[in-house]
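Quick one: structure below, then a few questions.
Missing here is one protein chain; the remaining ones are kept as they sit in the complex.
What follows is subunit A.
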């Protein structure tokens, strides 16, 4: 018990130390801000500084108040900033005008219908020029990384990766009301982790081994289970993932070829541990510019979020040098009323009766309330949604960080700096260095937003069937447009789903047009059947969906039995089936993914054979023992047994032997005697 208390005490102490360190950091930051911009206002104490700054706020004081209270308490606990910090600021903050690095960051905010808000963070950087095809072990080779993350270059070199695409996506994109995915869907993946890359290699086998190296390295870098990607999850896409036609990829060695390889981990949880390495890739590292908004709590609290990293190689023919370009995106959709309500009260408790908005046309009294739909008038700031202010801008980039807002006429947007609000004509705001900034929105009707671009096609996929040994996959394509849509359907399925391509058919139902057969609309099919434990089923087909039509393509599969050690523990969730990828190629380019699926295999009851073996062995042992005894043993009285035992004892045997010898010797003696007599 004493020891326990000791441990608790230590943890407490540790916490307080950490708290002090944290507070130290914050106070430092505030100190810097304060001395540069607000010298007159806030020089009594740090806490007061916050308050006095806040008094200039025009919008929503309630929301920010809680935040400030927290900082205040921390600051009071913390030791006052020391003087050497003040000295330091003069050295660190002066930036020479001439040093710019190829780094740009950009945030786009776009209100979506039904009070949702899409925020897209866009980060771009480039590497220094390098000579292609030169091994890094060359004696005069040196590597210099400026803003391009150092972690990537060696991996890219080692695995000869020319293009790398990483996607971390989770949530539900409501295409029906939000329209197209950001960047037409080319920058978001299916639920979970998705990765594809173009590798330069001499053969398919060496490409695969380089791929293994690549995913294993990335697994450590991004804290995702990419090390579980093996042959049974990897495919070589034929049509679906090909890079856009305009970009040509360089070959460093002309005898090699380029290989496109892809894998996905369905429903891999996306979490802070994936976001933190991503934020650390940027030179601002979450300390200044728009990256300060990227807090795991808020990003992963969103309805839909997607993190992506795209690295490509570009070569210049004139100089024979190449560079790597990196684009990283963080997109998320936030439900605004819910997020604001959570700031007030983290638990969505029943509303107090005076806050109920009731429809007065319907029965309404102290007991009845028919609620009106959500409020359409509103104003909020990004700081309320992200729980943080934007701290300064990115210092080393050519152009300052930029925030653009895409809104319709009934909306207003402002940037708030130093307690004052500013608006611009194009609703794009450049962030100022060393300032605490916020973006505000207001609208009299939040439902009226910029028209959402309709998606070219809706696709949904579901598992069908009754029972445990077989099932079906059903994909519904719905083309809402007045022109036919041509798309490439890409699907990989684990080998334990044994699909029967022969059963693939177009479902006949009341809505589907009668005169269409699958052969009419299916243009080309690529099918690589699965090999048990070696590779997955890989199916790609090009299909044209006629205008204003809904079609359902379905086929059947068998659920195979696994080897006993391959079954997951009884407490499993089922097997995740990765989403199908639909790439629309005509009339527009668009990519979307279906939801992932959960497959339950028929699992033998593993404890039963164990029980049965134990039980039968016991019974068998008992029966055999008893029966054997009954068959071979004889019942005797004690006297009889004693007699027999007497006969069997060692003493008795010795006696017998002795007797025999005696009699024999006696006999011999007698014989000798007789002989002598004779």
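Note that contacts are C-beta pairs under 8 Å (C-beta built on N, C-alpha and C of every residue); 3 or more make two chains touch, one makes a residue touch a chain; residues count from 1.
Note that contacts and distances are computed from a predicted model.
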Undisplayed chain, where the name is taken from the UniProt record, one of "serine C-palmitoyltransferase", "ATP citrate synthase", "Glycosyl phosphatidyl inositol protein transamidase complex subunit" or "Anaphase-promoting complex subunit 2": "Glycosyl phosphatidyl inositol protein transamidase complex subunit"
Identified contact with the non-displayed chain, of A:425, A:635 or A:676: A:635
Full-complex contact with the absent chain, from A:217, A:267 or A:446: A:267
Sole residue of A:106, A:338, A:432 or A:470 that reaches the chain not shown, by the stated touch rule: A:338
Touching residue (missing chain; options A:358, A:396 or A:585): A:358
Residues of subunit A in contact with the chain not shown: 114, 170-172, 174, 176, 191-192, 266-267, 300-303, 335, 338, 341-342, 347-353, 356, 358-359, 362-364, 366-371, 373-374, 460, 462-468, 474, 476, 478, 507, 509, 550, 552, 570-574, 576, 595-598, 600, 627, 630-635
